[in-house]
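Just one protein chain is left out here, and the rest sit where they should.
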Amino acid sequence: MTSERALPYLLLAPSLLFLALLFLWPLGEAFLVAFSDPGGGWSLANFREMADDLNFADALTNTLLLVVVVVPLQLALALGLGVLLGCIDRGRDTFLYIWTIPLGISDLAAGIVWLAMLSERGYLNSLLEALGLVDGPVLWLSYETPVALFVAVVVAEVWRATAIVLVILVAGMQLVPKEYYEAAEVFGASAFQRFRRITLPLLKPSIQTALILRTILAFEVFAVVVVLGGRDLPVLAGEAFAWQYDYQNAGVASAYAVLILTVSLAATWLYLRLLRVREESLA
Amino acid sequence: MRTRLLYATLAVIASIWVLVPIYLLAVSAFGGPETINAWPKSLLPERVSTETLAFFFGVRGVWNAILNSILVAALTMVMSILLGAPAGYALARFVFPGKDGYRLLVLLTRAFPIAILALPLTVRFIEIGIYDTPLAVALVHTALALPFAILVSSSLFMGVPKELEEAAWTLGCTRFQAFRKVVWPLARPGIAATMIFAFVVSWNEVFAASVLTLRERTLTAFLLTSLNESPLHFRFAGGLFLIVPALIFIFAVRRYLFSMWGIANR
Partner (left out) sequence: MARILVRDIKKTFGKFVALKSVSMEVADGEFTVLLGPSGCGKTTLLRIIAGLETADRGEVWIGERRIDRLPPRARNIAMVFQNYAVFPHMTVFDNIAFGLRMQKRGSEEEIRRTVEWAAELVHIESQLEKYTGQLSGGQRQRVAVARALAVRPQVLLMDEPLSNLDALLRLEMRAELKTILRECATTTIYVTHDQVEAMSLADRIAIMHGGEIEQYDTPLEIYRNPATLFCGGFIGSPPMNFLEAERVAPGRYRVGGLELEGPRDAGPKLLLGIRPEDLEPVADGGAALAGSVLVVEPLGSHLLATLRLDGRLLRFAGDADLPLHPGETLRLRPRADRLRWFDPESERAVRS
(Lines give C-alpha, C1' and ligand atoms only; values in the text may rest on other atoms or scores of the structure.)
Protein backbone atom coordinates (compact mmCIF):
# COMPACT_ATOMS: atom_id res chain seq x y z
CA MET A 1 0.00 0.00 0.00
CA THR A 2 3.03 2.31 0.15
CA SER A 3 3.04 2.63 -3.61
CA GLU A 4 -0.56 3.77 -3.38
CA ARG A 5 0.47 6.58 -1.08
CA ALA A 6 3.36 7.64 -3.32
CA LEU A 7 1.26 7.61 -6.49
CA PRO A 8 -0.13 11.16 -6.30
CA TYR A 9 3.35 12.55 -5.77
CA LEU A 10 4.69 10.57 -8.72
CA LEU A 11 1.90 11.98 -10.85
CA LEU A 12 2.60 15.53 -9.72
CA ALA A 13 6.38 15.31 -9.96
CA PRO A 14 6.84 16.05 -13.68
CA SER A 15 4.66 19.15 -13.65
CA LEU A 16 6.21 20.31 -10.39
CA LEU A 17 9.70 19.94 -11.79
CA PHE A 18 8.69 21.77 -14.92
CA LEU A 19 7.11 24.65 -13.00
CA ALA A 20 10.16 24.89 -10.78
CA LEU A 21 12.51 25.09 -13.76
CA LEU A 22 10.47 27.32 -16.01
CA PHE A 23 8.65 29.32 -13.47
CA LEU A 24 10.13 29.62 -10.00
CA TRP A 25 13.70 29.73 -11.21
CA PRO A 26 13.29 32.47 -13.85
CA LEU A 27 11.16 34.35 -11.38
CA GLY A 28 14.02 34.40 -8.88
CA GLU A 29 16.48 35.20 -11.60
CA ALA A 30 14.44 38.16 -12.85
CA PHE A 31 14.62 39.62 -9.38
CA LEU A 32 18.33 38.92 -9.21
CA VAL A 33 18.99 40.63 -12.54
CA ALA A 34 16.74 43.57 -11.74
CA PHE A 35 18.37 44.23 -8.37
CA SER A 36 22.01 43.83 -9.40
CA ASP A 37 24.49 46.19 -11.00
CA PRO A 38 26.99 45.36 -13.75
CA GLY A 39 29.63 44.74 -11.07
CA GLY A 40 27.55 41.98 -9.55
CA GLY A 41 26.52 43.64 -6.29
CA TRP A 42 23.04 44.53 -5.03
CA SER A 43 21.80 47.84 -6.29
CA LEU A 44 18.77 49.78 -7.43
CA ALA A 45 20.71 51.09 -10.43
CA ASN A 46 18.40 49.40 -12.91
CA PHE A 47 15.35 50.89 -11.27
CA ARG A 48 16.99 54.31 -11.23
CA GLU A 49 17.77 54.01 -14.91
CA MET A 50 14.22 52.89 -15.57
CA ALA A 51 12.74 55.81 -13.64
CA ASP A 52 15.03 58.32 -15.31
CA ASP A 53 13.96 57.22 -18.75
CA LEU A 54 11.89 59.67 -20.73
CA ASN A 55 9.15 57.15 -21.42
CA PHE A 56 8.83 55.78 -17.88
CA ALA A 57 6.28 58.20 -16.43
CA ASP A 58 4.13 58.00 -19.56
CA ALA A 59 4.34 54.21 -19.65
CA LEU A 60 3.27 53.90 -16.02
CA THR A 61 0.42 56.41 -16.35
CA ASN A 62 -0.81 54.97 -19.61
CA THR A 63 -0.82 51.42 -18.28
CA LEU A 64 -2.63 52.38 -15.07
CA LEU A 65 -5.13 54.51 -17.00
CA LEU A 66 -5.77 51.67 -19.43
CA VAL A 67 -6.45 49.28 -16.55
CA VAL A 68 -8.74 51.74 -14.79
CA VAL A 69 -10.73 52.44 -17.95
CA VAL A 70 -10.72 49.07 -19.70
CA VAL A 71 -11.41 46.64 -16.85
CA PRO A 72 -14.59 48.32 -15.49
CA LEU A 73 -15.88 48.74 -19.04
CA GLN A 74 -15.35 45.06 -19.71
CA LEU A 75 -16.99 44.05 -16.45
CA ALA A 76 -20.06 46.21 -17.12
CA LEU A 77 -20.33 45.03 -20.71
CA ALA A 78 -19.90 41.38 -19.74
CA LEU A 79 -22.50 41.65 -16.98
CA GLY A 80 -24.88 43.24 -19.42
CA LEU A 81 -24.31 40.55 -22.04
CA GLY A 82 -24.59 37.82 -19.40
CA VAL A 83 -27.96 39.09 -18.21
CA LEU A 84 -29.05 39.60 -21.82
CA LEU A 85 -28.14 36.01 -22.58
CA GLY A 86 -30.50 34.86 -19.82
CA CYS A 87 -33.33 36.90 -21.36
CA ILE A 88 -33.01 35.59 -24.91
CA ASP A 89 -35.07 32.53 -25.63
CA ARG A 90 -33.85 31.58 -29.09
CA GLY A 91 -30.35 31.24 -30.48
CA ARG A 92 -28.57 31.45 -27.14
CA ASP A 93 -25.81 29.06 -28.19
CA THR A 94 -25.20 30.95 -31.41
CA PHE A 95 -24.99 34.31 -29.67
CA LEU A 96 -22.71 32.90 -27.00
CA TYR A 97 -20.41 31.44 -29.65
CA ILE A 98 -20.24 34.72 -31.55
CA TRP A 99 -19.58 36.71 -28.40
CA THR A 100 -16.79 34.42 -27.31
CA ILE A 101 -15.01 34.40 -30.68
CA PRO A 102 -12.50 37.08 -29.55
CA LEU A 103 -11.36 34.59 -26.90
CA GLY A 104 -9.37 32.84 -29.61
CA ILE A 105 -7.92 36.01 -31.11
CA SER A 106 -4.47 37.12 -30.06
CA ASP A 107 -3.79 40.69 -28.98
CA LEU A 108 -1.61 41.11 -32.04
CA ALA A 109 -4.41 40.09 -34.39
CA ALA A 110 -6.89 42.26 -32.47
CA GLY A 111 -4.56 45.21 -32.95
CA ILE A 112 -4.42 44.51 -36.68
CA VAL A 113 -8.22 44.21 -36.87
CA TRP A 114 -8.62 47.66 -35.38
CA LEU A 115 -5.79 49.01 -37.49
CA ALA A 116 -7.95 48.18 -40.50
CA MET A 117 -10.79 50.11 -38.91
CA LEU A 118 -8.88 53.12 -37.66
CA SER A 119 -6.02 53.71 -40.08
CA GLU A 120 -5.96 56.90 -42.11
CA ARG A 121 -7.85 55.38 -45.03
CA GLY A 122 -9.73 52.98 -42.80
CA TYR A 123 -13.39 52.24 -42.32
CA LEU A 124 -14.00 54.65 -39.46
CA ASN A 125 -12.88 57.68 -41.45
CA SER A 126 -14.92 56.45 -44.39
CA LEU A 127 -18.00 56.17 -42.20
CA LEU A 128 -17.43 59.57 -40.61
CA GLU A 129 -17.11 61.18 -43.99
CA ALA A 130 -20.26 59.51 -45.25
CA LEU A 131 -22.02 60.99 -42.23
CA GLY A 132 -20.52 64.37 -43.08
CA LEU A 133 -18.57 64.61 -39.83
CA VAL A 134 -15.09 64.92 -41.32
CA ASP A 135 -13.58 66.14 -44.55
CA GLY A 136 -11.34 63.45 -45.95
CA PRO A 137 -9.10 61.06 -44.00
CA VAL A 138 -8.10 62.00 -40.45
CA LEU A 139 -5.00 60.68 -38.74
CA TRP A 140 -6.09 59.03 -35.48
CA LEU A 141 -3.20 56.82 -34.59
CA SER A 142 -0.29 59.22 -34.18
CA TYR A 143 1.70 60.74 -31.39
CA GLU A 144 -0.03 64.02 -32.16
CA THR A 145 -3.39 62.59 -31.17
CA PRO A 146 -2.63 60.80 -27.90
CA VAL A 147 -6.24 60.84 -26.73
CA ALA A 148 -7.52 59.27 -29.93
CA LEU A 149 -4.75 56.71 -29.77
CA PHE A 150 -5.64 55.88 -26.18
CA VAL A 151 -9.31 55.51 -27.08
CA ALA A 152 -8.36 53.26 -29.98
CA VAL A 153 -6.44 50.96 -27.65
CA VAL A 154 -9.37 50.95 -25.20
CA VAL A 155 -11.79 50.02 -27.97
CA ALA A 156 -9.53 47.25 -29.26
CA GLU A 157 -9.01 45.84 -25.76
CA VAL A 158 -12.71 45.95 -24.94
CA TRP A 159 -13.49 44.27 -28.24
CA ARG A 160 -10.91 41.54 -27.70
CA ALA A 161 -10.97 40.69 -24.02
CA THR A 162 -14.55 41.18 -22.84
CA ALA A 163 -15.21 37.60 -23.93
CA ILE A 164 -13.11 36.10 -21.16
CA VAL A 165 -15.00 38.10 -18.50
CA LEU A 166 -18.26 37.06 -20.12
CA VAL A 167 -17.41 33.37 -20.03
CA ILE A 168 -16.37 33.49 -16.37
CA LEU A 169 -19.52 35.38 -15.41
CA VAL A 170 -21.87 33.19 -17.45
CA ALA A 171 -20.28 30.11 -15.91
CA GLY A 172 -21.03 31.64 -12.51
CA MET A 173 -24.58 32.57 -13.48
CA GLN A 174 -25.30 29.01 -14.52
CA LEU A 175 -24.55 27.91 -10.98
CA VAL A 176 -27.27 30.16 -9.51
CA PRO A 177 -30.40 28.00 -9.14
CA LYS A 178 -33.40 29.27 -11.08
CA GLU A 179 -35.56 28.83 -7.98
CA TYR A 180 -33.92 31.83 -6.34
CA TYR A 181 -35.17 34.08 -9.12
CA GLU A 182 -38.59 32.49 -9.07
CA ALA A 183 -38.80 32.94 -5.30
CA ALA A 184 -37.74 36.57 -5.61
CA GLU A 185 -40.33 37.14 -8.32
CA VAL A 186 -43.05 35.61 -6.14
CA PHE A 187 -42.08 38.02 -3.39
CA GLY A 188 -42.45 40.90 -5.83
CA ALA A 189 -38.87 41.80 -6.76
CA SER A 190 -38.52 43.71 -10.02
CA ALA A 191 -36.05 42.64 -12.69
CA PHE A 192 -33.54 45.21 -11.51
CA GLN A 193 -34.00 44.21 -7.86
CA ARG A 194 -33.46 40.56 -8.78
CA PHE A 195 -30.23 41.51 -10.51
CA ARG A 196 -29.07 43.63 -7.58
CA ARG A 197 -30.20 41.36 -4.74
CA ILE A 198 -29.57 37.92 -6.21
CA THR A 199 -27.36 37.93 -9.30
CA LEU A 200 -24.72 40.33 -8.06
CA PRO A 201 -24.16 38.91 -4.55
CA LEU A 202 -24.14 35.29 -5.72
CA LEU A 203 -21.85 36.18 -8.60
CA LYS A 204 -19.29 37.83 -6.37
CA PRO A 205 -16.73 34.97 -6.54
CA SER A 206 -16.93 34.94 -10.34
CA ILE A 207 -16.64 38.71 -10.52
CA GLN A 208 -13.61 38.56 -8.27
CA THR A 209 -11.95 35.93 -10.44
CA ALA A 210 -12.71 37.83 -13.63
CA LEU A 211 -11.42 41.10 -12.24
CA ILE A 212 -8.19 39.59 -10.98
CA LEU A 213 -7.50 37.75 -14.21
CA ARG A 214 -8.37 40.67 -16.45
CA THR A 215 -6.42 43.19 -14.40
CA ILE A 216 -3.28 41.07 -14.41
CA LEU A 217 -3.58 40.68 -18.18
CA ALA A 218 -4.34 44.38 -18.65
CA PHE A 219 -1.11 45.33 -16.90
CA GLU A 220 0.66 43.21 -19.52
CA VAL A 221 -0.99 44.99 -22.44
CA PHE A 222 1.53 44.94 -25.25
CA ALA A 223 0.87 43.87 -28.83
CA VAL A 224 -2.37 45.82 -29.31
CA VAL A 225 -0.58 49.01 -28.34
CA VAL A 226 2.46 48.26 -30.49
CA VAL A 227 0.34 47.57 -33.56
CA LEU A 228 -1.84 50.65 -33.19
CA GLY A 229 0.70 53.17 -31.98
CA GLY A 230 4.19 51.75 -31.93
CA ARG A 231 5.93 53.46 -29.02
CA ASP A 232 3.81 56.59 -29.42
CA LEU A 233 1.72 55.31 -26.55
CA PRO A 234 4.32 53.82 -24.18
CA VAL A 235 3.16 51.04 -21.84
CA LEU A 236 5.11 49.02 -19.27
CA ALA A 237 5.32 45.72 -21.16
CA GLY A 238 6.22 47.57 -24.34
CA GLU A 239 9.09 49.33 -22.56
CA ALA A 240 10.30 46.03 -21.10
CA PHE A 241 10.33 44.62 -24.62
CA ALA A 242 12.14 47.63 -26.04
CA TRP A 243 14.83 47.57 -23.36
CA GLN A 244 15.39 43.87 -23.85
CA TYR A 245 15.10 43.72 -27.60
CA ASP A 246 16.19 47.09 -28.95
CA TYR A 247 18.65 48.27 -26.27
CA GLN A 248 19.80 44.80 -25.18
CA ASN A 249 19.65 45.89 -21.54
CA ALA A 250 18.31 42.95 -19.54
CA GLY A 251 18.71 44.78 -16.23
CA VAL A 252 16.25 47.56 -16.97
CA ALA A 253 13.96 45.16 -18.83
CA SER A 254 13.86 42.98 -15.71
CA ALA A 255 13.20 46.03 -13.58
CA TYR A 256 10.13 46.69 -15.74
CA ALA A 257 9.07 43.07 -15.37
CA VAL A 258 9.39 43.31 -11.59
CA LEU A 259 7.35 46.52 -11.67
CA ILE A 260 4.58 44.85 -13.70
CA LEU A 261 4.56 41.95 -11.27
CA THR A 262 4.38 44.30 -8.29
CA VAL A 263 1.42 46.29 -9.56
CA SER A 264 -0.34 43.04 -10.59
CA LEU A 265 0.08 41.57 -7.13
CA ALA A 266 -0.99 44.81 -5.49
CA ALA A 267 -4.15 44.85 -7.59
CA THR A 268 -4.89 41.22 -6.79
CA TRP A 269 -4.47 41.89 -3.10
CA LEU A 270 -6.75 44.90 -3.39
CA TYR A 271 -9.50 42.86 -5.07
CA LEU A 272 -9.23 40.13 -2.47
CA ARG A 273 -9.60 42.73 0.29
CA LEU A 274 -12.41 44.72 -1.31
CA LEU A 275 -14.47 41.81 -2.59
CA ARG A 276 -14.06 39.51 0.35
CA VAL A 277 -16.16 36.41 -0.19
CA ARG A 278 -17.35 34.81 3.00
CA GLU A 279 -17.09 31.03 2.78
CA GLU A 280 -20.35 30.41 4.61
CA SER A 281 -22.29 32.57 2.17
CA LEU A 282 -21.40 30.19 -0.62
CA ALA A 283 -23.41 27.24 0.69
CA MET B 1 -43.37 40.85 -26.88
CA ARG B 2 -41.79 44.24 -27.27
CA THR B 3 -39.15 43.54 -24.60
CA ARG B 4 -38.26 40.31 -26.32
CA LEU B 5 -37.70 42.21 -29.53
CA LEU B 6 -35.51 44.65 -27.61
CA TYR B 7 -33.43 41.81 -26.19
CA ALA B 8 -33.01 40.23 -29.60
CA THR B 9 -31.98 43.58 -31.08
CA LEU B 10 -29.39 44.15 -28.38
CA ALA B 11 -28.01 40.65 -28.89
CA VAL B 12 -27.74 41.24 -32.63
CA ILE B 13 -25.98 44.56 -32.07
CA ALA B 14 -23.47 42.88 -29.76
CA SER B 15 -22.87 40.22 -32.41
CA ILE B 16 -22.32 42.87 -35.07
CA TRP B 17 -19.82 44.59 -32.80
CA VAL B 18 -17.83 41.37 -32.64
CA LEU B 19 -18.18 40.21 -36.23
CA VAL B 20 -18.02 43.33 -38.38
CA PRO B 21 -14.38 44.26 -37.60
CA ILE B 22 -13.30 40.73 -38.51
CA TYR B 23 -15.35 40.86 -41.68
CA LEU B 24 -13.82 44.19 -42.68
CA LEU B 25 -10.35 42.88 -42.04
CA ALA B 26 -11.15 39.99 -44.36
CA VAL B 27 -12.42 42.44 -47.00
CA SER B 28 -9.19 44.41 -46.64
CA ALA B 29 -7.05 41.31 -46.89
CA PHE B 30 -8.85 39.90 -49.92
CA GLY B 31 -9.28 43.15 -51.75
CA GLY B 32 -5.76 43.62 -52.97
CA PRO B 33 -3.67 46.76 -52.43
CA GLU B 34 -6.24 48.96 -54.20
CA THR B 35 -8.86 48.29 -51.53
CA ILE B 36 -6.47 49.39 -48.81
CA ASN B 37 -6.05 52.78 -50.41
CA ALA B 38 -9.56 53.10 -51.77
CA TRP B 39 -11.45 56.14 -50.64
CA PRO B 40 -14.19 56.26 -49.65
CA LYS B 41 -14.45 52.63 -48.56
CA SER B 42 -17.25 50.31 -49.48
CA LEU B 43 -18.55 47.76 -46.97
CA LEU B 44 -18.88 45.11 -49.64
CA PRO B 45 -15.82 43.63 -51.23
CA GLU B 46 -15.48 45.41 -54.56
CA ARG B 47 -13.23 42.74 -55.87
CA VAL B 48 -11.97 39.52 -54.49
CA SER B 49 -8.38 38.80 -55.27
CA THR B 50 -5.77 36.56 -53.81
CA GLU B 51 -3.16 39.13 -54.68
CA THR B 52 -2.57 40.28 -51.11
CA LEU B 53 -2.51 36.78 -49.74
CA ALA B 54 -0.16 35.69 -52.49
CA PHE B 55 2.07 38.60 -51.64
CA PHE B 56 1.88 37.70 -47.94
CA PHE B 57 2.92 34.10 -48.49
CA GLY B 58 5.55 35.24 -50.95
CA VAL B 59 7.44 37.32 -48.39
CA ARG B 60 10.65 35.66 -47.33
CA GLY B 61 10.33 34.09 -43.88
CA VAL B 62 6.55 33.88 -43.75
CA TRP B 63 6.30 30.20 -44.51
CA ASN B 64 9.09 29.44 -42.09
CA ALA B 65 7.30 31.49 -39.44
CA ILE B 66 4.03 29.67 -40.03
CA LEU B 67 5.72 26.30 -39.78
CA ASN B 68 7.49 27.42 -36.61
CA SER B 69 4.19 28.60 -35.13
CA ILE B 70 2.60 25.26 -35.85
CA LEU B 71 5.58 23.37 -34.49
CA VAL B 72 5.73 25.45 -31.31
CA ALA B 73 1.99 25.15 -30.76
CA ALA B 74 2.06 21.39 -31.33
CA LEU B 75 4.95 20.97 -28.90
CA THR B 76 3.15 23.12 -26.34
CA MET B 77 0.00 21.07 -26.78
CA VAL B 78 1.79 17.77 -26.25
CA MET B 79 3.97 18.89 -23.37
CA SER B 80 1.21 20.62 -21.45
CA ILE B 81 -1.08 17.60 -21.62
CA LEU B 82 1.67 15.09 -20.83
CA LEU B 83 2.66 17.09 -17.77
CA GLY B 84 -0.79 18.39 -16.89
CA ALA B 85 -3.08 15.37 -17.20
CA PRO B 86 -1.29 13.20 -14.60
CA ALA B 87 -1.27 16.11 -12.17
CA GLY B 88 -4.94 16.76 -12.89
CA TYR B 89 -5.72 13.12 -12.17
CA ALA B 90 -3.82 13.27 -8.88
CA LEU B 91 -5.73 16.40 -7.85
CA ALA B 92 -9.04 14.85 -8.84
CA ARG B 93 -8.67 11.46 -7.18
CA PHE B 94 -6.32 11.66 -4.19
CA VAL B 95 -6.32 13.37 -0.84
CA PHE B 96 -2.72 13.88 0.23
CA PRO B 97 -0.61 16.27 2.28
CA GLY B 98 0.66 19.14 0.14
CA LYS B 99 -2.33 19.11 -2.20
CA ASP B 100 -3.45 22.61 -1.27
CA GLY B 101 0.09 23.93 -1.57
CA TYR B 102 0.41 22.49 -5.06
CA ARG B 103 -2.95 23.93 -6.07
CA LEU B 104 -1.85 27.32 -4.80
CA LEU B 105 1.38 27.14 -6.77
CA VAL B 106 -0.55 26.36 -9.93
CA LEU B 107 -2.98 29.21 -9.38
CA LEU B 108 -0.09 31.52 -8.58
CA THR B 109 1.65 30.83 -11.87
CA ARG B 110 -1.27 32.46 -13.60
CA ALA B 111 -0.80 35.69 -11.68
CA PHE B 112 2.66 36.35 -13.07
CA PRO B 113 3.32 38.37 -16.21
CA ILE B 114 4.95 36.58 -19.09
CA ALA B 115 7.68 39.21 -19.22
CA ILE B 116 9.13 38.10 -15.93
CA LEU B 117 9.51 34.53 -17.24
CA ALA B 118 10.66 35.26 -20.75
CA LEU B 119 13.42 37.73 -19.99
CA PRO B 120 15.64 35.63 -17.68
CA LEU B 121 14.99 32.53 -19.74
CA THR B 122 16.47 34.28 -22.76
CA VAL B 123 19.85 34.29 -21.01
CA ARG B 124 19.55 30.67 -19.87
CA PHE B 125 18.43 29.45 -23.26
CA ILE B 126 21.43 31.12 -24.89
CA GLU B 127 23.68 29.36 -22.38
CA ILE B 128 22.31 25.90 -23.02
CA GLY B 129 22.11 26.54 -26.75
CA ILE B 130 18.39 26.31 -27.42
CA TYR B 131 17.81 30.05 -27.87
CA ASP B 132 16.09 30.84 -31.15
CA THR B 133 14.58 27.36 -31.48
CA PRO B 134 10.91 26.32 -31.50
CA LEU B 135 11.62 24.18 -28.44
CA ALA B 136 12.63 27.22 -26.38
CA VAL B 137 9.43 29.08 -27.25
CA ALA B 138 7.36 25.95 -26.65
CA LEU B 139 8.86 25.56 -23.19
CA VAL B 140 7.76 29.05 -22.17
CA HIS B 141 4.36 28.55 -23.79
CA THR B 142 3.97 25.31 -21.88
CA ALA B 143 4.61 27.22 -18.67
CA LEU B 144 1.69 29.43 -19.73
CA ALA B 145 -0.65 26.62 -20.76
CA LEU B 146 0.26 24.08 -18.08
CA PRO B 147 -1.77 25.63 -15.22
CA PHE B 148 -4.84 25.44 -17.45
CA ALA B 149 -4.10 21.91 -18.50
CA ILE B 150 -3.76 20.87 -14.86
CA LEU B 151 -6.89 22.57 -13.56
CA VAL B 152 -9.07 21.69 -16.52
CA SER B 153 -8.03 18.06 -16.69
CA SER B 154 -8.56 17.80 -12.95
CA SER B 155 -12.13 19.01 -13.39
CA LEU B 156 -12.58 16.62 -16.31
CA PHE B 157 -11.41 13.66 -14.25
CA MET B 158 -13.62 14.77 -11.38
CA GLY B 159 -16.48 14.61 -13.86
CA VAL B 160 -15.90 10.86 -14.26
CA PRO B 161 -17.60 9.29 -11.22
CA LYS B 162 -15.13 7.59 -8.91
CA GLU B 163 -17.51 4.61 -8.64
CA LEU B 164 -16.91 3.76 -12.29
CA GLU B 165 -13.25 3.34 -11.54
CA GLU B 166 -13.93 1.43 -8.33
CA ALA B 167 -16.32 -0.86 -10.17
CA ALA B 168 -13.55 -1.58 -12.66
CA TRP B 169 -11.16 -2.41 -9.81
CA THR B 170 -13.59 -4.85 -8.23
CA LEU B 171 -14.07 -6.47 -11.63
CA GLY B 172 -10.40 -7.27 -11.99
CA CYS B 173 -8.63 -4.13 -13.21
CA THR B 174 -5.38 -2.71 -11.96
CA ARG B 175 -5.38 1.03 -11.37
CA PHE B 176 -3.75 1.58 -14.74
CA GLN B 177 -6.17 -0.73 -16.58
CA ALA B 178 -9.14 0.98 -14.97
CA PHE B 179 -7.79 4.34 -16.08
CA ARG B 180 -7.23 3.15 -19.62
CA LYS B 181 -10.53 1.28 -20.02
CA VAL B 182 -12.88 3.55 -18.12
CA VAL B 183 -11.55 6.99 -17.19
CA TRP B 184 -9.63 7.78 -20.34
CA PRO B 185 -12.40 7.03 -22.88
CA LEU B 186 -14.81 9.19 -20.90
CA ALA B 187 -12.41 12.11 -20.41
CA ARG B 188 -10.94 11.98 -23.92
CA PRO B 189 -13.13 14.60 -25.64
CA GLY B 190 -12.42 17.07 -22.86
CA ILE B 191 -8.72 16.31 -22.98
CA ALA B 192 -8.77 16.94 -26.72
CA ALA B 193 -10.41 20.30 -26.11
CA THR B 194 -7.76 21.12 -23.52
CA MET B 195 -5.04 20.30 -26.02
CA ILE B 196 -6.62 22.48 -28.67
CA PHE B 197 -6.82 25.22 -26.10
CA ALA B 198 -3.10 24.92 -25.33
CA PHE B 199 -2.47 25.09 -29.07
CA VAL B 200 -4.35 28.38 -29.34
CA VAL B 201 -2.59 29.86 -26.31
CA SER B 202 0.72 29.18 -27.98
CA TRP B 203 -0.40 30.20 -31.48
CA ASN B 204 -1.49 33.60 -30.14
CA GLU B 205 1.40 34.42 -27.83
CA VAL B 206 3.50 37.40 -28.90
CA PHE B 207 5.86 38.63 -26.19
CA ALA B 208 7.87 35.52 -25.32
CA ALA B 209 7.98 34.39 -28.94
CA SER B 210 9.43 37.74 -29.98
CA VAL B 211 12.02 37.86 -27.21
CA LEU B 212 13.16 34.26 -27.58
CA THR B 213 13.66 34.14 -31.34
CA LEU B 214 15.79 35.89 -33.89
CA ARG B 215 15.69 33.95 -37.13
CA GLU B 216 13.33 31.12 -36.18
CA ARG B 217 10.36 33.46 -35.73
CA THR B 218 6.87 32.28 -35.00
CA LEU B 219 4.19 34.01 -37.04
CA THR B 220 3.27 36.42 -34.23
CA ALA B 221 6.90 37.29 -33.62
CA PHE B 222 7.48 37.75 -37.34
CA LEU B 223 4.51 40.07 -37.71
CA LEU B 224 5.37 42.08 -34.61
CA THR B 225 9.01 42.64 -35.43
CA SER B 226 8.33 43.53 -39.06
CA LEU B 227 5.51 45.98 -38.31
CA ASN B 228 7.61 49.01 -39.11
CA GLU B 229 8.84 47.75 -42.46
CA SER B 230 5.72 46.05 -43.73
CA PRO B 231 2.94 47.63 -45.83
CA LEU B 232 -0.58 47.73 -44.44
CA HIS B 233 -2.00 45.02 -46.65
CA PHE B 234 0.74 42.65 -45.52
CA ARG B 235 -0.25 43.25 -41.89
CA PHE B 236 -3.92 42.72 -42.71
CA ALA B 237 -3.22 39.43 -44.44
CA GLY B 238 -1.09 38.32 -41.50
CA GLY B 239 -3.75 39.32 -39.00
CA LEU B 240 -6.42 37.43 -40.88
CA PHE B 241 -4.23 34.36 -41.11
CA LEU B 242 -3.70 34.53 -37.34
CA ILE B 243 -7.41 34.74 -36.67
CA VAL B 244 -8.77 31.99 -38.89
CA PRO B 245 -7.37 28.93 -37.08
CA ALA B 246 -8.33 30.48 -33.74
CA LEU B 247 -11.94 30.78 -34.93
CA ILE B 248 -12.05 27.13 -35.88
CA PHE B 249 -10.47 26.07 -32.61
CA ILE B 250 -12.88 28.07 -30.48
CA PHE B 251 -15.75 26.51 -32.41
CA ALA B 252 -14.33 23.06 -31.76
CA VAL B 253 -13.94 23.58 -28.02
CA ARG B 254 -17.10 25.65 -27.43
CA ARG B 255 -18.73 22.92 -25.36
CA TYR B 256 -15.79 23.03 -22.97
CA LEU B 257 -15.42 26.80 -22.69
CA PHE B 258 -17.13 26.85 -19.34
CA SER B 259 -15.23 23.98 -17.83
CA MET B 260 -12.07 25.69 -19.01
CA TRP B 261 -12.71 29.19 -17.80
CA GLY B 262 -15.61 28.78 -15.45
CA ILE B 263 -14.47 25.87 -13.34
CA ALA B 264 -10.76 26.31 -13.77
CA ASN B 265 -11.01 29.74 -12.24
CA ARG B 266 -12.66 28.64 -9.08
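We call the chains A and B, going by the order they appear; numbering starts again at 1 in every chain.
Operating definition for what follows: a contact is a pair of C-beta atoms (placed from the backbone, for glycine too) under 8 Å apart; a residue touches a chain by one contact, two chains touch by 3 or more.
Predicted model, so just to flag it, every value in this text is computed and none were measured.
Taking the complete complex into account, B:163 is the one of B:100, B:127 or B:163 that touches the chain left out.
Among B:182, B:221 or B:250, the one in contact with the hidden chain is B:182. In the complete assembly, the contact with the undisplayed chain comes from B:171, out of B:6, B:171, B:214 or B:247. Taking the whole complex into account, chain B touches the unshown chain at residues 161, 163-164, 166-174, 177, 181-182, 185-186.
Quick note on the criterion: only the chains that are shown with their structure count from here on.
Chain B makes touch with chain A in their complex at residues 3-4, 7-8, 10-11, 14-15, 17-19, 21-22, 24-25, 28, 36-41, 43, 82-84, 86-87, 89-90, 93-94, 96, 98-99, 102, 105-106, 109-117, 119-124, 139-140, 142-143, 146, 150, 175, 200, 203-207, 210-211, 220, 223-224, 227-228, 232, 235-236, 238-239, 242-243, 246-247, 249-251, 254, 257-258, 261-263, 265-266. On chain A, the positions that touch chain B within their shared complex are 5, 7-9, 11-12, 14-16, 18-19, 22-23, 25-27, 29-30, 33, 81, 84-85, 87-91, 95-109, 111-117, 119, 121-123, 126, 129-130, 136-137, 159, 164, 167-168, 170-172, 174, 205-206, 209-210, 212-213, 216, 219-220, 222-223, 226-227, 230, 237, 240-241, 244-245, 250, 253-254, 256-258, 260-261, 264-265, 268.
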